[in-house]
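The complex appears here minus one protein chain, its other protein chains still in place.
Showing chain A:
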């Protein structure tokens, strides 16, 4: 707290007159940085040019400071988000809602990864013209202009490498966070009404801008005119999930410099459909010098950054998947005193763990050749298992 206050004196803008001078623009510049800190792209947004040396300053900061989403540098305020190794950095010199900048950067990242079919250094560099065009359309004079992906798509043609992923509901151990994704290909201005069989399970929600608030307030129905294409109609939260569908039983014992690890994974309560793509990962503690882990089902990989990933897939009917092995501790350490947190990922097709059910979808004007369909899917969100 003190540190940030002290830094204030470095800001060059002091007098009222100068304040006035800087007020007219919000974001001044956006930089895209690769995972090695190289500036891949700069987009100046206003007349107050920002020198790219700010990126070098930013990159040289200590990690804990650098990872802050909002940073007060000696000359500018920086906002950043990191997506797939790419840092999106935006600069301003004036008061503005920081969440606005962050949300906007997230939106840019979403749109880019949608356009480029993913995000990485090469994709950005290869399609830098499209990135420039998108940025130019998405923000004007530091204020967001067109950010709705469907409209952007009409203005700027995407390159021919688009792959998509559909996710409907994701769940989390004690809370379920869910999304209703909608894909609409209707002509004209279709007026839709979506109602839930059990809206009371919803704890809290967020709506796409096309959803009208009043009908929801009065009858808990979603009334909206969908934009063309795919979009997130709403997201919601359901509290108090009684049980996770999987159980994980990790055991770690350590003695005289070595650690025995065994982890069992099984189905706790059968959701009625197959649980797919089960993965299991954890970070080996720093004090582990080498590891020897194997499993009776699936594959185990350990990366150089000490992340251990166990890909299980589906749980076989005949046996319980088990990961076992030993870890060697660094010399001088007798026992393990820190324990890793295990992250579990899974997916269930065709069912929403939240129990939220869509009752019906009505259209005011029924076009010919109408196809309505629902698909549900559950994916693990933050499923942490601790010892």
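As a working rule, contacts are C-beta pairs under 8 Å (C-beta built on N, C-alpha and C of every residue); 3 or more make two chains touch, one makes a residue touch a chain; residues count from 1.
One rule holds in what follows: contacts and distances are computed from a predicted model.
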Omitted chain (choose from "Cytochrome c oxidase subunit 5A, mitochondrial", "AP-3 complex subunit beta", "Ribosomal RNA-processing protein 43" or "Exosome complex component RRP41") - UniProt protein name: "AP-3 complex subunit beta"
Option from A:113, A:147, A:195 or A:230 whose C-beta touches the chain left out: A:147
Contact with the hidden chain (one of A:235, A:258, A:311 or A:324): A:235
Of A:100, A:201 or A:221, the one touching the omitted chain in the full complex: A:100
Chain A residues that touch the omitted chain in the full complex: 1-2, 4-5, 7-8, 11, 13, 18-19, 21-26, 39-42, 44, 46-47, 49, 52, 64, 67-70, 72, 77, 79-81, 92-100, 102-106, 120, 122-123, 125-129, 132-133, 136, 140-141, 143-145, 147, 155, 159, 161, 174-175, 177, 203-209, 213-214, 216-217, 232, 235, 237, 283, 285-287, 289-291, 301-306, 330, 332-335, 337-341, 343, 382, 384, 386-387
